[in-house]
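Left out: one protein chain. Kept in place: all the others.
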Amino acid sequence: MSYHWHWGVLFEPEPGGTGTYLHYLLVGLGWTLATALAAWVLALAIGAAVGTARTTPVRWAARLGDVYVEVFRNIPLIVQMFLWFFVVPELLPTALGDWIKQQPPPWGMYIPAVLCLGSFTSVRVAEQVRAGIGSLPRGQLAAAIAVGLTRAQAYRYVVLPQAFRIILPPLTSESMNIIKNSSVAFTIGLAELMGRAKAMQEFSFHAFEAFAAATVIYLITNLVVVVVMRALENKVRVPGLIAAGSAPQAGH
Amino acid sequence: MIRLVRPILAILVLAVAVPAAAQEGTLAKIRNSGAITLGHRDASIPFSYYDDQQRPVGYALDLCLKIVDAVKAELKLPKLEVKYQLVTSANRIPLMANGTIDLECGSTTNNLEREKQVAFTITHFVTANRWVARKSAKIRSLADLKGKTIVSTAGTTNIKQITEINAAQGLGMHIISANGHPEAFQMVETGRAVAFVMDDILLYSLAAQSRRPADYEISQTALSVEPYGIMLRREDPAFKKVVDAAMVRVYKSGEINRIYDKWFLKPIPPRGLNLDVPMSAQFKKVVAHPTDSGDPEAYK
Partner (left out) sequence: MGGFDFGVIERSLPYLFEQGMRFTVTLTLIAMAGGIIFGTLLAMMRLSRFRSLAAIAGGYVNLMRSMPLVLVIFWFYFLVPYIGAWILREPQPVKIGEFLSAAITFTLFEAAYYCEIMRAGIQSIPRGQVWAGQALGLDYWQTMSRIVLPQAFRNMVPVLLTQTIILFQDTSLVYVISATDFFGAAAKIANRDYRLVEMYTFVAVVYFAVSYGLSALVRHVQRRLAFVH
């Protein structure tokens, strides 16, 4: 049986009456970006903290950072997503758990998705931050302390600004990763781009048109992210600061 | 950046280049391969599901096996291998369209829109689209669901219908799309959703198997009446003739009553549950006058 192509399906109304299928998918893109952005903020905050902690001589902080990284790195993303959505509310006190479960879509799915993606990505960020800090000449930290800054001030004003500039290229690929990984959130019911493409396939029976549209949207989004990050790199570049070459990393 | 232009072009080229294929009849395919593949579900009790040894069993499967006997006789094959393929609500039509399965034996609604993609044989059950909710939620009518969170299963006519009704009547319901029937029912059990919209027969069986069946009630309101049919490929009149004839034979001979009793009025695997659902007036009409119509009007 041949496949009947029908690109016009993108302009047909979707069953929920919100507009055309194309509009339906683009709203999904909005949710994808909202999830990715919020998770990215969380990931940067936690990742910077954990990555820095792992480089300090404070033993308990370094061990805690190690444990955090190992736990969130060795569990698959979809399993983590299910843990946040299905398991966490059951482990909390009944009243709190019930309140969380009552939250209507999309917030009931958005919050767990952001927490999951944020913690998952924070591990990668932590590793990059640790590598970035490690690639700085030892003299930087020593000089900062010699000049009279406390350790915290040295990190805040000398070490971390340089480290972040060094790791901007790997952070670019992490930005693309977080957008790709947000697609897993549809398994807990978040109606982002991937979930909507699947719903479009189920409602309209036009699988290839739906997935082709989603693919093009993801590709264009990636393009935009790359352009934005390159611009950011140029803007914050410090002339003369040599970036560490990155060895091939495993991962997606 | 330039490097991503080529992948986009590649997608567009691929889209245009997938070739059309001519269609060969299912009977010829079965004769050549010596096997017939039955699509079945994993949890559509009592139509098509796994017993506790993970073997597919059910009312629709029993009817399909009668069809298989008829095909075997028609093709005069000494033996015909029966293969089983698990399907879901979301992939049953694509898998039929692409040739993975020859018959889909489950709880698939026959409607005019689906008849554009696949064909159906004689209706083997008539169900109504209702919802199940906790008795404590006191949901008496559709209006009671305004603004609430409800759930249905991905890829079903039920979720599509409730999405359309939600928009048309401005009910402002939040609709969750669950990956399967048990998961959807669990959302009601755990309180994530107030009601689960699905075919009533599936709701009866899910409620009957739950921890506390007495906690749940199935709505009086029926959002639509739906006939279930065994699916087969479109534009294959020779195969449809054999399948339809087999079904009519089962109905006219009265054997349908024995098969119906076995799955709806007696204890069924895996835990000996008795659904106790007598044959509805609508289905009795179908048995008397077999039809494969996808139009709900035909079943009033």
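Labels A and B are assigned to the chains in the order they are written; within every chain, residues are numbered from 1.
Criterion: a contact is a pair of C-beta atoms (placed from the backbone, for glycine too) under 8 Å apart; a residue touches a chain by one contact, two chains touch by 3 or more.
Because the structure is a prediction, the values reported are computed rather than measured.
Across the entire complex, the residue among B:189, B:244 or B:292 in touch with the chain not shown is B:189.
Where chain B meets the missing chain, the touching residues are 3-4, 6-7, 10-11, 18-19, 21-24, 29, 37, 42-43, 54, 85-86, 88, 91, 94, 97-100, 179-180, 182-183, 186, 189-190, 210-211.
Listed for chain A, the residues touching the missing chain in the whole complex are 1, 3, 70-71, 73-80, 82-83, 86-87, 90-91, 176, 180-184, 186-187, 194, 197-198, 201, 207-208, 211, 214-215, 218-219, 222, 247-252.
In the analysis below, only the chains that are shown with their structure count from here on.
Put simply, the C-alpha centre of chain A and that of chain B have 38 angstrom between them.
Contact residues on chain B toward chain A in their complex (touch as defined above): 1, 4, 7-8, 11, 15, 18-23, 90, 93-94, 97-99, 117, 149, 154-155, 160, 163-164, 166-168, 174-179, 190-192, 233-235. Listed in rising order, the residues of chain A touching chain B in the complex are 1-3, 5, 15-18, 90, 98, 101-102, 104-105, 108, 187, 189, 191, 195, 198-199, 202-203, 205, 207-208, 212, 215-216, 219-220, 222-223, 226-227.
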